[in-house]
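Only one protein chain is missing; all other protein chains are in place.
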Amino acid sequence: MEIVTVRNLSFTYPLRGEKALTDISFSVESGDYLAVCGGTGSGKSTLLYMLKKELTPRGDLAGEILFEGKRLAEIGDKDSACKIGYVMQRPEQQLVTDKVWHELSFGLENINVPSNVIHRKVAEMASYFGIEGWFEMPVDSLSGGQKQLLNLAAVMVMNPKVLILDEPTAQLDPVAAVDFLETVARLNRDMGITVILVEHRLEHVLPQCNKLLVLEDGRAVAFGKTRSVISSLEKNEQVLAGMPAAVRLYNSFHFTDECPISTGEGSLWIRKHFSNRDPRPKEKVKRSFAGPALELKDLWFKYGRKEHDVLRGTALTVYEGEIFCILGGNGSGKSTALSCAAGLLKPYHGEVRIFGKNISEYKNMLWGRELSMLPQDVQTVFLKNTVKEELEDSGACESLSVYDLKPLLDSHPYDLSGGQQQLLALTKAIASRPRLLLLDEPTKGVDTYTKERLIGLLKQYRDEGMTLVIVTHDAEFAAQIADRCALFFRGAVTSVDAPEAFFSENNFYTTAVNRMTRDYFDGCVTLDDVKEVCEKNHD
Amino acid sequence: MTDKGSKKILKIIIPYVLIPAVILAGVFVFSEKAYAWISLAVAILSVGLFYTTFERKKEKARKIVVIAVMTTLSVVGRFVFAAIPGFKPITAIVVITAVWLGGESGFLVGSLSALISNFYFGQGPWTPFQMLAWGLIGLFAGYLSAPLKKSRLLLSLYGIFAGVAFSLIMDVWTVLWYQGGFSIRLYAAALLTALPYTVSYAVSNVIFLLLLGEPFGRKLERVKIKYGV
Partner (left out) sequence: MSEILTLPLRSLKSLKRFEDYNPIAVFVFFAGAILPAMFCLDIILLLISFAGGMSLLFSLKGKAAAKSLFLYLIVPIAGFILNPLFYHNGKTVLFLINDTPITFESAFYGMSAGLMITAVLVWFRAFSLIMTSDRLLYIFGAASPKLALILSMTLRYIPLYTRQIKKIRMASKAMGLYREDTLIDRLRGSVRVFSAMVTWGLENGVITADSMSARGYGIGRRSRYAIFGWLAFDGLLIAASAILCAGVLVGAGFYAFGFEYYPEISAVPISAASCLCYAAYGILVFIPVFINIKEGLTWRSLQSET
């Protein structure tokens, strides 16, 4: 049975010339798992907003949206609230109340369910999602992953038929992200809930979904069963860039068998078509570094006198002219360490040295020319009313950006899509061309195609002498860009290595390519690595 | 009797019988402190009455949230300006909210800010009066919305008025409670001791209104247009 049907849907935001969505049609059957993908600003979030009438923004809407055969606008308020569940991109924003239990019961209270029934349903959901342990905590003290899980649980108590999720894992570490997606897949499998999900990192989603919708500039360029959509994508570079490693690898050769989708299939596929006579990619040229650019020596930090230590002896040296990536779990203290390195937080023990000088010697002269930082929460960077003013504020211009900001110059920064906001903030941060640039999760919410251009730009800056320290959850990105990588755990750096060695030794904090080629090829971490080795072993 | 019927009777009994009875009984019982009792009862009742009408209205979630946001901003505002001694933007934010979103929102933001600040600085019998005082500052600003929007001079005057009015209202209660009756001398003394405070308060109100009025107004306007609050 068709549960959601969209016919010739177009949408224009007020005060925007171009349409955000143009003539989109697709349908979802009950029990389907639909993944929606597409570039930054291609209209994914806008499309999802259209499917939930409470969230539909103001603007010109044409076309038809049907839910269970009825027009969306004609569905009763209560049905709409219960049957369509929506989880947003940023876990923080959608929490309403201050306690976990209250968040869980909020939806049921709204539809006037008696207290004892709420009690039963909440208890059931809390144990299904493993929330019992933090049932009475203030939501403020939860980690990012826990918050997102709570959001999902708070929607699930309403017993929805359709679950809509907008980049739910953008802020999560790889382990939490996989866990979360597993939970969603389980809901789809066990309870038959229809899922519509937007993601940029498709590695774990594609094997789970059965339908795929690809958007480009507000148009649906492909829709259908996952495999048939993928096989139709061959020529579309931009969209292909966002596909899992196995798909991209398949597409760089010309085999006629079925395209592998998951890492497991990819692994088999490689073993089927290539030997491992020569399992190593070329040695990368080791770059030689000048003196140290940033030294953290035994840093200890906590946010309050009575709170626990967030940094516990962080020690780290980054050399001039290198790109240094830091990975690690949610709440392990990466952002805190970065803020200490930037002199924004003061550790209670230890020393920070920048270009050989103690950070306190710089006084006010540090920020801007010597050092600049992109914070994790990019909305903290926006202070003005239009994109243009934002750029002028820090002396940037739109040509600096890897993304075309020109059509957006007169928009309010908060009217940009998630990825566009990220890129705007990034442009602001690099505008002063500092000697040392600290980036906190610069690629979250950015599509792979733009990400690759960003990698090019940052590498170019490095070659011109800039030093970069990047905190990221994105192993693929780190593998491509880093000269060295470090793993952060409970407030300290546990291992530092070149990406090849680093990712070959990890099981979770590693790239899909490495997982696919493990025990067959040696030291492949990026797509280019594996392509190169495959070519060598191709008969 | 039906549930509805009993509710209707309650609606008559509470405002017209119970409340006057309690106040009168209080006047009789607390003969020495009758004025303090009456003023406290009036403060609580007028705040309560306002909330009852608000409760009955069907309100959009967005309006509720905007009120919560503005209340939070007025409470945390003092942390932002902690670097500058004596600067607290509560009144300015209450007035700005009222001017752009109406008197009702102003009253709510004002009274809730008082209530919530006191979670941090201590609740006491003064809480209802602070709630009423800030609430009224907001309510009147809402009535004067049109002229206040237009003229910065009027806005500043209103800031001064709000600073002084707040002090006046609070001191009336102090004197009534302490002295039993109203004593001009004590009132004057209380006003005099609070004078430096009142002046700095009025000045900072003016500065805040001039500094924040325009830009905040524009932001609220944007929210009004974009989201239809």
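Quick notes
The first chain written gets the first letter, and so on, giving A and B; residue counts start at 1 in each chain.
Methods note: a residue touches a chain if its C-beta (ideal position, glycine included) is under 8 Å from a C-beta of that chain, and two chains touch if they have at least 3 such contacts.
Note that this is a predicted model, so its numbers are computed, not measured.
Although one chain is omitted from the display, it touches the following shown chains in the full assembly: A, B. Within the full complex, the residue among A:86, A:319 or A:502 touching the omitted chain is A:86. Across the entire complex, the residue among A:21, A:118 or A:391 in touch with the chain not shown is A:118. Summary of contacts with the chain left out: across A:40, A:105, A:148 or A:330, the touching residue is A:105. Which of A:95, A:149 or A:446 touches the hidden chain is settled by the complete complex: it is A:95.
Taking the complete complex into account, residues 25-26, 28-30, 32-33, 36-37, 51-52, 54-55, 58-62, 64-69, 71-73, 75-77, 79-81, 83-84, 89, 108, 112, 115-116, 119, 122-125, 177-180, 183, 185-186, 189, 211-212, 215-216, 219-220, 223, 227, 229 of chain B touch the chain not shown.
With the whole complex as reference, residues 52, 54-55, 77-78, 81-82, 86, 88, 92-99, 101-102, 105-115, 118-119, 122-123, 135-136, 138-140, 154-155, 158, 339, 342, 344-345, 364, 367-369, 371-373, 375, 377, 379-383, 393-394, 414, 428-429, 432, 438 of chain A touch the missing chain.
Just so we're on the same page, only the chains that are shown with their structure count from here on.
Residues 58, 385, 412 of chain A are the ones touching chain B in the complex. Those residues of chain B that touch chain A in the shared complex are 218, 222, 226-228.
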